[in-house]
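Take this structure first; my questions come after.
Only one protein chain is missing; all other protein chains are in place.
After this line comes chain A, so read on.
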Amino acid sequence: ADIISTVEFDYSGDLLATGDKGGRVVIFQREQETKSRPHFRGEYNVYSTFQSHEPEFDYLKSLEIEEKINKIRWLPRQNAAHFLLSTNDKTIKLWKISERDKRAEGYNLKDEDGRLREPFRVTELRVPTLKPMDLMVEASPRRIFANAHTYHINSISVNSDHATYLSADDLRINLWHLEITNRSFNIVDIKPANMEELTEVITAAEFHPHQCNVFVYSSSKGTIRLCDMRSSALCDQHSKFFEEPEDPSSRSFFSEIISSISDVKFSHSGRYMMTRDYLSVKVWDLNMENRPVETYQVHEYLRSKLCSLYENDCIFDKFECCWSASDSTIMTGSYNNFFRMFDRNPRRDTTLEASREGNKPRAMLKPRKVCTAGKRKKDEISVDSLDFNKKILHTAWHPTENFIAVAATNNLYLFQDKIN
């Protein structure tokens, strides 16, 4: 199994897609609830596996293009088939996942094994009949959107109009139509004329869930820009600029690095957005630009370790975050296979661990605690014992239920709310 690089539920929550470092996509499907086991709300089993991207070589630059899947986004369902977009650093692909459970038999011109029949053998005309067969799930690439990004793609986002989507790399954001692969529109370009003047890059971008003309993008300097595509074709001028003023007392050489936003997500309501930087998660009201309305500390105990984390590059880890179905809770990952959940009202936070040790299937998760200094209580773990190789970067929340998917390196964990 390869390292999981993205996790995403579809709009219904019945399908869960994961992408990995090897370019593969694995889709899990929820079992239908049966009358015999009403308390088990359906387990997820492998539904389809396919190779989405292959490693490529850019001959002009003599560089490898990694096949790692950076993001997967589902399209809203329009017919019996499922569609998703998957992207690596350079190319976005639209995949169609369809089921086949019937087979046609009794062709006139073909034998059962597919060979063409001799014309003189065709003595009568018959109507082919459909016979059931074992379920086969096929994935086929329907569109390939390539050659539009010079830099590494970090985000894709499907628009609420269900016809367009955006793709963002370090310096540019492009707008695509799902039907058209040979053309895309550049809507944001922050590349300076002189690359030596580059001080800021785009880190994430997302369309508003309801307003199809609005999108946001975050930067490595901890700012978020909201753009309205009605104002101009090129959205270099933002409509809103979100930035929290820096606290001068906590300024250090690492201030900028830890302020870099690794993920931005709109709430389901569309009224708020959430940003994840290295040490915290912030909730912003779209109507207030000068500061976030809520700030949650994910692992404040790491603030005194920033120098070491800079040395071993952990400070550059990009954590994602997600909203619960009702926007009442937010979730994000941390180190040592810990992940954090924050209830917004009333304020409450929990640390849980995604690991097989001490956790039997269907057992309640035990809350964990990290102690920073002094005596370590029983069951607590000290900061120095944390395993920084076990990082939870990717998490997803079911669109309607309290069901979460947590990717811990090459394992996928699924947790659900306790059933009373």
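Methods note: contacts are C-beta pairs under 8 Å (C-beta built on N, C-alpha and C of every residue); 3 or more make two chains touch, one makes a residue touch a chain; residues count from 1.
The definition used in the following text is that contacts and distances are computed from a predicted model.
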{"item": "Candidate names \"Mitochondrial inner membrane protease subunit 1 isoform X2\", \"DNA-directed RNA polymerase III subunit RPC6\", \"CDCA4 protein\" or \"Gap junction protein\"; UniProt protein name, chain not shown", "value": "\"CDCA4 protein\""}
{"item": "Chain not shown: contacting residue from A:46, A:198 or A:293", "value": "A:198"}
{"item": "Option from A:160, A:220, A:297 or A:350 whose C-beta touches the chain left out", "value": "A:220"}
{"item": "Residue of A:21, A:77 or A:152 touching the missing chain in the full complex", "value": "A:152"}
{"item": "Interface with the unshown chain - residue positions in chain A", "value": "61-64, 66, 89, 151-152, 170-171, 195-196, 198-201, 203, 220, 249-254, 256-257, 260, 303-308, 310-314, 316, 384-386, 388"}
